[in-house]
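This report concerns only the one structure given below.
Missing here: one protein chain of the complex. Every other protein chain is in place.
In this document, chain identifiers A, B, C, D and E correspond to the written order of the chains, with residue numbering beginning at 1 in each.
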């Protein structure tokens, strides 16, 4: 019973889906159910400067993934240690209505882990020596989630735009792509249903012009060569995502 | 769309061609842009290479650096120091206030030890100061030991804006009451 | 964070560039380790592993729990809740790991720093071991589909620390799971579709966990300067700017991969790292199994008495 | 000092305006004291209490409260809570703790500084009191520069009471102190910040006196005399035991 | 008014429950008071002006913080909403510019809640502030009324509030007859709202008389000698 909010009943459950009588037309000629091509990325729409009070902000939408991200800083950091280099603090949160199953208000272990991953993905990309004694606070809220790993990759791309919108100096934009392995093929940008079927998740964040991988995260059984192939595919995806990011930044400049 | 707008990470040239300017950085002898904006190449007569810089139009919040002039409001005064909320760095207002301290020995350059802090600053005064160091965890260290630095706006007890009549006195136009402040020389 | 002077850091980095390390090992050489299994009597399985000075004690406890436990079960720790949430089939058991770094091991494990590291390590273990890549046959852990199943609680205690903690933990976990025995369960059908089960408690017919051989081990590759090393000591870890953790199982498949720390690396180096990790992983698992068999033989010769704890 | 007249009606609530114009004779200026506020040509009460005036010139609201608000040249009793190189931090029961410079003692110089322990009681005068600054104390009198009573209060016993009682104790014609003085030998210091210090050679008397002072707040002069008589009788019986 | 409906507890529609209040009932607080309308009773204590935490410090005035604990259990969102109403109501009543960079903390314990609890709290806080000698521009007092099947009833009990069509809390000060604070919920029309505000103003003046006599009795007790 959270005393600081309006509380509903103790336990509430999602109604179970009635197995729809007529079979879904999954004539699986293509590898993927929603017959997207193997290396197809959902069309990306990014709009910077959507939060007035934030130094920089960005809204990211790719069909059923909607993410909003705000960057505050560089501002005096309350955290204890004094350092001649700036620090990054990140908070990643799914909105209660974003996933199929309602998520709670307090951040669970996965959201805390994603916050840490985002922090590690951006540490090599931001010129922290220009912001001594200050902290850059990044807040991400996922409004609609269609594939948790795809959301993580989308969040990283969206944060790069928000950081640039905040005027924070960066060595390079950080683009990120997610992939999964369906029937032996590496498929890009998996949505929620594809992710439930296979257990393998792959996410890579990349600085396209400095050609540096800033973070890689993978679970699920894969051959070594297959994971190397996945890295290659994700890097090409990141390069094409970079063009979209450049286009968006230059237009709104 | 201006001539060439670049995004962070764009290779601009090698260090033989240009000098590194603001908004750019050098990595294994190539110059890259580090922000989104227009490229400006400024020919500098005494330097042999032109200096390249990338300027972002939307001014973002500046943070105080050493020797930058800041303006802020006094929030707390005690015999050892006056605490100031830095609201403007140079002439760019910053979105969140930073905290600065003017130690009693940095208030003025003459007779440093005979300074009485409540004859120099009062909470609510607007003060222009210079950053002398990044200071400790909470605040920057500032000084007003120059003529153009000090109180630029203060209200008397009756709430009127006071006018400086000397570098250490201000007068309230309505009640003609005189109060002591370390005033800045009006430009 | 423990501190290191710039000159020391430079010395180590230059050494590694020239393929020389302080303790004479090559860049991809592992320190040798000693193992003792079955040393904690109440646990269903246990193992203590010392990789030169890094010392880890694993206790595995097997308990019965209900499968869909989104109700507030008594020991409702968050980790278990998350594992349940993203495991949507209803006929699988689960593995719940929790790591505890005792502050006596190193100064970094004091205060708030400790539970960040604990969370990170537990999170990686849970993610790797739960799911098909974890090797263990979770279906075999299920007693009554949709209702009761075996839950394997893996509790890790870090006694001493000299770098490469995660690899030590995974090696020790694999040995401990090999040593674990699950009591036999008989299932009777008491009419109207209700199923009942009871556990026989004599040690003889408790079986091993199915699929313990496929449990992966992790290889942490630390990039220092432009080269990378394996099994870094504490000092070498302080000079690392990027660390890649790769979990490999005995037939060389990559089960998990994760980067940490603040640096970045170019793709060619990453692919080279993956290939080396695959080979090292296989070799590591092979000699872990040989040491376990060797210990088995030694134990049977000294009629099953185990001694030498804490020497 | 001529007696102060009480102005009917008896009690004033905050917000009530007080019409002083029928007292405003042309030549002198009306002074308003604590509890009143002069705003937009009318005087309103900001505290509850009885309106008092001193021959129609000085008006104030007499109210009693427990929290002390320092004002200039008031004598207070403080407790040392911290010591730094050149000043003591003294708790005087106000919002901010006061600063007592080590040089603000009679005959104190840079070299021989008074050594007061943390927790020591000190009787001092408020030398600086404004709402923007922490109050400052001095242990020398404003005029003579001598100590005359200021400085450390050694042993004795400190009691806390309401500001109204302390003000009445400092008023010479309150009966309690004179009544007790006839029977007991005691030394006392009264601070305007609601603290009274009592010191007698015999501990039981000190306790007896402090209770007497505390109970005297709501008693009339006659009842006080009666109470003191009983106390004296009771202390003599203890003597015989 | 002839033909007035008589309520469950025998009161007429424009009759307030018997008021009782005790001043400086706690000896450690700087100021304290208990106030009750019939069985709705509240105990309030005031500390201040005292030290303030650095993060809440205001450079030109005192920070006022209000803390309400319900009859049973710890405060939930209802108490938080009441805290905001009380703090905003007193923000201009207390002359906080006289004590900058300090905190005035008001703690309220609801001892029994039987309807119109916000008015009881506001009256108790006013008395406690007066007892603490905090400088006040005016004395703020409040009364609640409800519209029960078309008729305006004063100082409703919990039962009456349950089936009332709308509930109105009004607070007036003794310096001006304008509305200082008002909180109305339920469905009502504009005329009903203004009619309620007039009735409540009348009721508040009678509460003011009660407070006046209470203070007078306390002062007489003090000014004995």
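By definition in this document, a residue touches a chain if its C-beta (ideal position, glycine included) is under 8 Å from a C-beta of that chain, and two chains touch if they have at least 3 such contacts.
The rule is simple: contacts and distances are computed from a predicted model.
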Query = Given the options "Phosphatidylinositol N-acetylglucosaminyltransferase subunit C", "Exoribonuclease phosphorolytic domain-containing protein", "Ribosomal RNA-processing protein 43" or "DNA replication complex GINS protein PSF1", which would UniProt use as the protein name of the unshown chain?
reply = "Ribosomal RNA-processing protein 43"
Message = With touch defined as in the header, list the contact partners of the absent chain among those displayed.
response = A, B, E
Remark   = Given A:68, A:174 or A:216, the correct residue touching the omitted chain is A:68
Contact with the hidden chain (one of B:95, B:119 or B:138) = B:95
Task = Out of E:71, E:97, E:112 or E:185, point to the residue that touches the absent chain in the complete complex.
result = E:185
Query = Can you list where chain E touches the absent chain?
reply = 77-78, 80-81, 83-85, 88-93, 166-167, 172-173, 176, 178-190, 193-194, 197
Query = Please identify, in ascending order, the residues of chain A that touch the omitted chain?
reply = 2, 4-18, 20, 50-54, 57, 64, 66, 68-70, 72, 75, 91, 93, 95-100, 102, 105, 137, 139-141, 143-146
Inquiry  = Give me the chain B residues in contact with the hidden chain, please.
reply    = 71, 73, 87-88, 91, 93, 95-96, 126, 152-153, 163-165, 171, 173, 184, 186-187
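Following the convention adopted for this analysis, only the chains that are shown with their structure count from here on.
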Ask   = If you walk touching chains, what's the least steps from chain A to chain B?
value = 1
Ask   = Where the centre means the average of the CA atoms, what chain is farthest from chain B?
value = C
Query = Compared with chain D, which chain's mean CA position is the farthest off?
reply = C
Key: Separation of chain B from chain C, taking each centre as the mean of its C-alpha atoms, in whole Å   = 54
Query = What whole-number Å value describes the gap between the mean CA coordinates of chain C and chain D?
reply = 72
Key: Chain centre separation (chain D, chain E; CA means) in Å   = 33
Ask   = Can you list the residues of chain D that touch 2 or more other chains?
value = 132
Key: Multi-chain contact sites of chain B, meaning residues that touch two or more partners   = 123
Touching chain combinations (by label order) = A-B, A-C, A-E, B-D, B-E, D-E
Request  = Using the touch rule from the top, collect the residues of chain A that touch chain B in their complex.
outcome  = 49, 53, 55-56, 72, 74-76, 80, 82, 127, 131-134, 164-173, 207-210, 245-246, 249-250, 253
Request  = Flag every residue of chain D that touches chain E in the complex, lowest number first.
outcome  = 10-11, 13-16, 37, 44, 46-50, 63-67, 69, 95-96, 131-132, 164, 168, 174-175, 216-221, 223-224
Residue ranges of chain E in contact with chain A within the complex = 74-77, 80
